[in-house]
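The other protein chains are all here in position, but one chain of the complex has been omitted.
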Amino acid sequence: MDEYLQWLDSLPKASGALKAIQLRGRESLKRLGLPNQAIEEWRLSDIAHLKKIIQYPYVKELNQIFDEENPIKSLVDNKIQIIIDSQDIHKESINLPKGIRHLNQSELEQSLGHSIEKCSFMDNWTVAMNHAATMEVLGLKVEGKNLPLIEIVIPSQRDSFIPTRVIIFVEENAELELTQIIQGSQNSVHSHVIEVHLGQEAKVNHGLLAFGEMNSSLMANIAIEQNARSNYSLTTVQEGWLFSRLEPRVVQIEGQAHTNIKGLQISKGKDQIATHSLVRFDGPEGTLDQLQKAAAADHSHCIFNGSIEVPRIAQKTNANQLSRNLLLSSNARIDTKPELEIVADDVRCAHGATVSQLEEEQIFYLRSRGIEDDQAAALIFKGYCQEILNCLPQNKDKTQIMQKLLRGMRK
Amino acid sequence: MIRQDAKVILDIVDLHARVEDQTILNGVNLKVRAGEIHAVMGRNGSGKSTLSKIIAGHPAYDVTSGTIYFQGENLLAMEPEERARVGIFLGFQYPIEIPGVSNLEFLRVSTNARRTQLGLEELDTFEFEDLVNERIKLVQMDPIFLNRSVNEGFSGGEKKRNEILQMALLEPIVAILDETDSGLDIDALRIVSSGVNQLAKPNTATILITHYQRLLNEITPDYVHVMNAGRIIRTGGKKLALELEKSGYEWLDAEPGNQGGLNHG
Partner (left out) sequence: MNSENSVGELVSQPYKYGFVTDIETEKIEKGLNEEVVRLISSKKKEPDFLLQFRLKAFNQWKKMKEPIWANLGYPEIDYQDIIYYAAPKKIEKKESLEEVDPKLLETFDKLGIPLSEQKRLSNVAVDAVFDSVSIATTYKEKLAEYGVIFCSIGEAVNDYPELIERYIGSVVPSNDNFFAALNSAVFSDGSFVYIPKGIDCPMELSSYFRINSGDTGQFERTLIIAEEGASVSYLEGCTAPMFDTNTLHAAVVELVALDHASIKYSTVQNWYSGNEHGIGGIYNFVTKRGHCRGKKSKISWSQVETGSAITWKYPSCILQGEDSIGEFYSVALTNNQQKADTGTKMVHVGPRTRSTIVSKGISAGHSSNSYRGLVQIGSKALGARNYSQCDSMLIGDQAEAKTYPYIRSQQPQSNIEHEASTCRISEDQLFYLQSRGIGFEEAVSMMVSGFCRDVFNQLPMEFAAEADKLLALKLEGSVG
């Protein structure tokens, strides 16, 4: 605990819109203390690892880890790339297209934290940690349609703690395609929080690609607030982190909106990769389509916890959730826990979960056509991932992503 | 079969109805005598399906004014199940699936409810099976469907046969068949129609709600009514149906006003 407080005190102080938030974050952290396994949502987490990572020093300077050959660096047509780090968001260096602009100071002060509160993230430890540490925020306002894809890249630094914060305000009727890429490096610790506010009839297609490296860690919170008749799609991919905890939360504040969540998490070695999602319908006639896939190899551990809350007001909600898991090694572990809380009576909710290995029958079928065992398994595994990758926003070269996912995977 | 001296068994008088805020029926008048077959035709949304549901007592519709007499009694004062027991039958356009509830048990419970009303003894499981096995031949339905859940996983044609089987068991006085022909191939249509024809008796009446003329080749109506905007605007014989088949419903828009309900006889 002492180390924890010392570390807290070592964090630099923010100014402007973030000042108040930072103060609240630090107070929350002190009040909450370190998570422990007696708390249900942390029960399966590697707490020892958490204790280690809070000792990493605050990031000094972010290295551009993207070299010339890295395809992510090269701009695809009709794409705006924003590279952020905790120090400097290169605000001036980005030429934003018409229809997208930076939030000004007073807009930031007004909107920052709104969706966080709606998503009941106020007492969330990883959010508090991010708020306690963040020095800068990228705030965007989206007002048009047919805009180029926005790609937000969050690079890395070895042996450092890297907090980043984003807020995007999507106005009524506006449409946005958004990709986030979070890159880990050796012993790096990422803390990321993004809020997206969707006005009525707004449409957002959001992809989040999080690729770790040796011993890297990620804690990310996604807070989405949806107004009526808006349409939000989220596709997340987590791979390569020793410790990763992703918490997407969506609240349909008036119902009558559509939410689509697709997730893929792949763990290898001694990784622990977790997704804790929550969708709440605070109004009637909302819909949800959720598919979470996880694959655990070697000595790794995949966790999925998926809550759906349908309060009394949310009549005629239609929610579907499916958790599909592949257990690829007898030393690996899968935990999956859907949670449905329904108070309205006129609703349709279905959820399902499966845990299995790769289908023997499928592998046999491919082998009977002359394909080797390993190759057959790889093909089927690729198919398993492809279903999620297909949902990512346009303009992403998916073969690159697939190669990353397949690295180190053996039958 | 038109017999002017036959008793009026169903009498719909100036019926107005709505669902939520929308007015659907706008003054329907219709008299049905024993032995008659009526066809009600009209475009989608003309109110013909609504009329059938209101006769059967669907709770979603509010009757705002008007009455329906069934054998001299006020039908609107009765619960849906009471209407079924006194002899009103609605063959659904989309028969509802009820998972878990055995079709055979459902048929037996409803048959016994009707029998009790008629002062007949209830049938036990064995007696009832005999009855079902006899009546099922009428619709040429595979008895395997008796052991499934009500309508669950039935094809469109199987559902419609199950409806006519229910009609054969309940022996209603007024049978209203809502779009019974929709989704049926020609063979199934013949089987269903011949079932309906065989079930028609001098003391019963049939109302066919249909969009197309083809059902009327199989079951010959005594009267054809055309509905538009919640009213019966025209009544004629079988020829009217053929006319409609030829010229469609466009003429409805051209016709100024309408004759209101038609009280034949």
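All chains are identified by letter, namely A and B, in their written order; residue positions are counted from 1 within each chain.
Everything that follows uses one rule, which is that a contact is a pair of C-beta atoms (placed from the backbone, for glycine too) under 8 Å apart; a residue touches a chain by one contact, two chains touch by 3 or more.
What you are looking at is a predicted structure, and each value in this text was computed from that prediction instead of being measured.
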{"item": "Listed residues A:342, A:379 or A:402, member touching the removed chain", "value": "A:342"}
{"item": "Interface with the undisplayed chain - residues on subunit B", "value": "56-60, 79-81, 83-85, 89-90, 92, 95-96, 98-102, 105-106, 109-110, 113-114, 117, 149-150, 166, 170"}
{"item": "Where the missing chain touches subunit A, by residue", "value": "40, 312, 315, 325, 327-357"}
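In this text, only the chains that are shown with their structure count from here on.
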{"item": "Computed distance of Cα centres, subunit B from subunit A, in Å", "value": "56"}
